[in-house]
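All protein chains of the complex are present and in place, except for one that has been dropped.
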């Protein structure tokens, strides 16, 4: 039995989620074609690295991610750090011949994403970007419906990603509002997921025109960190929010299809309103991550008396679901998406095939993000081709 | 008991709907403060005018709408003709001192709408534009929620109007695709309704940036008319579609709020997907006309353990519902909206008050429509103030 | 043009609803094959009779329903009185050769309903019972689906009728809680509607076993009447509630299918939760009157990857909808069901055909109601054949 040995860089919440996913992969998918092995965890916070290592049974830990590059026992470097560290780690890892698994967005800028993609493609390593929402079996189902032409030519894509965890102005400042670390706000952090649907299901974008807004101009800084449960005292210092709370942009696809994507981290009323509606000449699809076990399908080709949106529960007929449950509707959760993603990575590495979505896929999303930012700055339509 | 005597201009489907509404008003609302009386119907099609007159008990009929202007027995001129005839009839009616009830959109251009509004305001007559979806009791409920500050400051408006009655390319050409008669397509015909929500519930728009698309480039011309049930033979001549099947535009409100409106007459999968979502700093509202007896309300100010969108069925606590039913959830229909609209007109005329939505309200919508068209033509953001 | 001249007995809320429906019929359906004419209204309350007559243009009014029996200008007697008056009026009308339109339930007991049915069948007059929820175009659609075998053999019927207008113990006593006038409570008033679906869509019942409950044992008596908006003062006298707030009963159909029906007038949370779910060997249907423009259809015969409940909006392909609107999803309301019902009556009388649902249909429902009451009293399964 082959092993895929993993070095996780970043021992925070997402590093833990990845470790959990790797540990669960063989329990769900079995041990073929390979078993992931937690080899090493790196974090500048020594305590965090050590704790994760012990808890999840990593063979060792380090405070310097560079340690893992020359380590022959490491097959894949898994990057779960803040966004600004993705490029140096990914490039170094690829140059060291390691496969690279990187959380989304691939980078804060298209230029950095391009350097990462070039490095990885030159090195010929397997890459995978953590757009885990694509791993829901429903997305493979939707893709097959579209590819078979069952909804005809796609005319319109309408996508969102709203959450309201920042709606309350008392929620303290977090690194996600720090432009240097996070890049853009709702755009890069959230709309990038919506763009992953757009790119997977509809295809290449020709041009965009967008607007952004920051409605809560400053937030208090919590003393003890900036996680989801952090609380700032009433007299805590305030810091300016440096990126967008809300983004909305128009899309013209190369195919001629039209689109709109919206994202908001102050999307009051919505918890995980990551949605798409795809209208074609013969049918349509609707999906929301809030009801992640359901895909809505409409066929205009049915008899007029019986047309309507149909709620299809994902099941063993759809990709990967059968590894979990033998009948539809039992209920996958968010963590299960991450398990499928980790499994896809392991399979690609073990079989020498490309993984999906790879760095090039992630780069294309970064280019759209940059084009949206440029269109906001210059108040005009921007072609994706304007972004190098 | 006072009477409000009505002259309907246009004996088509919408003229019939208005006549039905007027006839039903006293059965629902009683006879106070006034009774509408069907006085005269005008239509160039003599047969249509005569038939409607006989069927609904109009006192008389005519083939020339100018006949009604000097008729002292007419209190209000009700215009249900194609859009291009709205301005001459409305202006002449106002100048003749008649109150004017006009179907939406008020006009095909803001300039025409302005002339109509000026004429009506100068004459001091009551005006009402048929944005009947505003008459749903749910909209008054939503307005009250917003005005009381219960969802806080509005940050985002997301509106749509999708229908799929034109999705099938075999549906023949209709006057709605004729730019000269109808003006724009989905924009003026459908998005104008969405704009009526936006204007009523959120307020003044500062600037817009939009795009349009025509996906079915030409349609066959049916021999026997162009109603919803018309069918063209396979060898029927084809005619170019002259306006937009789909429109999408970004909005910046004067308040700083952001918005997107989308409309499509090839909105596959949607039957009456006239919707809005309004996100505020403290709560949110969602509404779809497909479920016209329900308003969704969310309060972020509730305890975290119990926050969620609530489905409120319209009922006797909301405007006008009590005239129909004593308890909530019994079920209003589209025609009931029109009855409320006709009643509002009658009350305004009888009591000498302004009606809502009046010509100025309709003019503001026409200005936004023109700004969107200009932004599409010139591929840039357009201020509403650029439209005279 | 033939006229169908109507005598309405009962000038209350329901009498007004019938009058409105008759007046609207020709506006929706045209004047063929006949026009309903409001001939006379009878009510012991002279003021109510006179007011309704004037408001709706009845030719005359009377305080004694017997007056209409010998009146040759009356074609049909329309009974909208409290339940206990249905039998004497209906029998006398039939014996006088009048067609009879009677609100539901047909009677308070099966014995009375039988006498009414026998009298009408002997006289050969047209009869129609006001189970207006059957008139929703969605029910004709569901019936066609079942009759074509598209959901296979029906195995299970699950029906409800919950409303919460009596949930609040401060809502005063009404005639609906008076056993002498209303008979049973939620059972006869509400479950009878659910039974009308059951009988129409599934068929004959063999036996039942039920239970009832009265959770609010007494209510205050309002001084000024007992309508939905009545309010009793804190010191008002109290009166015992004499019939069921809630009923639930098991059903075995003659076909072998199984069923449950539940109804509650203290059905907290539900506004018009008149629903059914019908599970067959090949598919299923779900309907709720709260969303009266939608029917849910499921086909187990579709490919496993695409099975799911489909939301079908009623439209012109379904019975009667086309008389209202040319495209689906525009929105019928409760009053539109009543218009269809009144039209069905007029057509039947004008064409000499039977109307649906007739007295025999209503009688079968009364027999089930009596069987349920007997099963509650005797705490055992009761065959419908035990009810004469």
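We call the chains A, B and C, going by the order they appear; numbering starts again at 1 in every chain.
Definition applied: a residue touches a chain if its C-beta (ideal position, glycine included) is under 8 Å from a C-beta of that chain, and two chains touch if they have at least 3 such contacts.
Here the structure is a predicted model, which means the values were calculated and not measured.
Q: So which of C:45, C:254, C:268 or C:385 would be touching the chain we can't see?
A: Touches the omitted chain: C:268.
Q: Check each of C:20, C:83, C:167 or C:337 against the chain that is not shown and name the one that touches it.
A: C:167
Q: Which one touches the absent chain: B:307, B:360 or B:383?
A: The single option touching the absent chain is B:307.
Q: Just name the one of B:15, B:130, B:210 or B:315 that touches the chain not displayed here.
A: Result: among the candidates, B:315 touches the missing chain.
Q: Looking at the whole complex, which of C:198, C:279, C:293 or C:320 touches the chain that is not displayed?
A: C:279
Q: Since one chain has been left out of the picture, which residues of chain A touch it in the full complex?
A: 13, 16, 19-20, 23-24, 26-28, 30-31, 55-56, 163, 165, 227-229, 271-272, 289-293, 313, 315-316, 324-336
Q: Over the whole complex, note the residues of chain C touching the chain we left out.
A: Here the touching residues of chain C are 151, 153, 155-156, 158, 160, 162, 164, 167-169, 209-211, 213, 215, 245-246, 248-250, 252, 256, 258-260, 262, 264, 266-270, 277, 279-284, 286, 298, 300, 309, 379-381.
Q: Which positions on chain B touch the chain that was left off?
A: Answer for chain B: residues 141, 294, 297, 303-313, 315, 317-318, 328 touch the chain left out.
Note that only the chains that are shown with their structure count from here on.
Q: Distance between chain A and chain C based on Cα centroids, please, to the nearest Å.
A: Roughly 54 Å separates the two chain centres.
Q: Between chain B and chain C, what's the gap in Å when you average each chain's C-alpha atoms?
A: Chain centroid spacing, chain B to chain C, equals 35 Å.
Q: On a C-alpha centroid basis, what's the spacing between chain A and chain B, in Å?
A: The separation of the two C-alpha centroids amounts to 41 Å.
Q: Could you say which residues in chain B touch two or more other chains, in rising order?
A: none
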